[in-house]
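Shown here: the complex without one of its protein chains, the others still in place.
Moving on to chain A:
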Amino acid sequence: MNKGLSIVLMSILCISLIVGCVNQGTPEKTTTTTIKIGSPNTIKAANFFDTNLGVFSKISNLTLTKMDENGKIIGNMATKYEASNNDKVWKFYINPELYWSDGKKVTPEDVKFSVEYYANKIPYAGWIKQRLKAVTVIPEENAVEILFTEPYTRTNLEFTTYNILPKHVWESIQDPMNYIQIDNYVGCGPFFISNVNLDSQIVTLKKNPYWKGKQSVVDTIEIHMYKTNDALALDLENGTLDVYYKYAGSYPYSNIQKLIDTGKYATIKKMNVGLIFLGMNLQRQPMSDVNFRNAISYAINYDEIAKIDALGYGTAPNRGFVPPTMEFYKETPKLEYNLEKAKQLLNEAGYKDGNGNGILETTDGKDIKLIMLLRPEYVRSGELVQDYLKKVGIETTLKSVDSSTWISLKDKYYYDLTITRTTPWGMLMHAQWGSGYFDSRRTGEGVLHNLSDPEFLKICDNILSTTDSGKLKIYAYDLQDYYSDNLPGITLYWNENITPYSKKFSGWYVDPLFGIYNTETFLNLQKAS
């Protein structure tokens, strides 16, 4: 009797669970053209300001400016823009042909509202709050003027990342960072986000019915999010997905050939604006010694590390840190692998093995035993660098920690060496050309903020003080020369971002900031014949 009752109760519980889980509001199956994107970028909450949802909404809530395929900043929501001579006033002319997906016209008031909203309510837009004096609408020109309290030369660049919001929707939302919305985000791009479903791990975008520009052949975009690249690769290989997308990242190199062998996919190869580098705690000996840094730069086998870690999709870098894909790239000397030269330079700099135990000593007689702090994804590179340094008599202990611990220890300078990456946006932060990773006046999750050399800070300030492209070129060259001479970070390799896409579609457009995920791609896509 009791057993029977238990079975009945358990059955009721299971059925209740299934029924409770049904009908969660999911994307509809349609017969129209749907592009399915597979991405390892997952969303924690259906919040518009979630990092990855913010990227996915770039084609729904346009930014004022954007980058073209060559990295040049051009208008996006703004048809054009101009800065005053002192770079304090920036004027953006808004495209009059834009409509929100609920039928209302996009106005300069929306832009004014968005700039002020970001300044007051979004923590990572603190730079706007610090400098914003006023935002003025000029109705007769369909424009907005943003007035800063001090010259701000990066305005056009910064606004490549801030999605403009419809005032009539967001003005009633007081706490946007904690606002959850599942359906129908109002957007003004060719598509709008129609559903964010974390149970099915799908973000769905649909055509904006009020879009007046070029019409896309795509009706629906589904972004399928995966917790592992292994499962994602299987769905790509069996043809379920049309394209792979990872912000600031590549399809795993080890899976590329297998995918190409299916015959269903081709790949877009693009040199990454970001890179992998060896960072050093410049506050500690011997890393604070430029001669030491220079010597160990010769101990690293760049070709080998590019071959092993990037599986041939990487190239040996220059001393100037900045990859060739960045504007105003300067051809500085190549980083060179020369073990004998490394040993000779270390010897000349006073790092000798006085007690004959095989480990070099610092000038005060202590063995050089360094701690290399690593996040799990850099352990393989770390092991290689550990091996290279051992060959010149430097002992290194690898300390692999999770991301949170890495940030915490790195911010407290509890490390000697670390391997990390830069992202495309990271390379453009602060005074651009990777300066944001080193400048000691800044903090942030991914940055080392370990360099306070007045010469470096002066170059950064020079860059930040001008929008003149002639001057910017000179300062960018100065910065790359500084990197080359002082090696505050040693690039391990420049790598390529590989994006596989289905041969069923053509017309993919790649920009240096967001890769294939941009309005041009979805407006230009054509079904292959």
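Criterion: contacts are C-beta pairs under 8 Å (C-beta built on N, C-alpha and C of every residue); 3 or more make two chains touch, one makes a residue touch a chain; residues count from 1.
Everything that follows uses one rule, which is that contacts and distances are computed from a predicted model.
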Candidate names "Cation:proton antiporter", "Dipeptide transporter permease DppB", "NADH-quinone oxidoreductase B subunit" or "Phosphoribosylformylglycinamidine synthase subunit PurS"; UniProt protein name, chain not shown: "Dipeptide transporter permease DppB"
Full-complex contact with the absent chain, from A:M225, A:L335 or A:L472: A:M225
Chain not shown: contacting residue from A:N76, A:S194, A:Q386 or A:T423: A:T423
Selected from A:N70, A:T136 or A:N238 as touching the chain missing from the view: A:N238
Contact footprint on chain A, counting only the chain that is left out: 10, 13-14, 17-29, 42, 44-47, 50-51, 123-124, 126-127, 129-130, 177-180, 198-202, 224-228, 230-231, 234-235, 237-238, 240, 401-405, 407-409, 411, 423, 425-426, 429-430, 436, 442-447
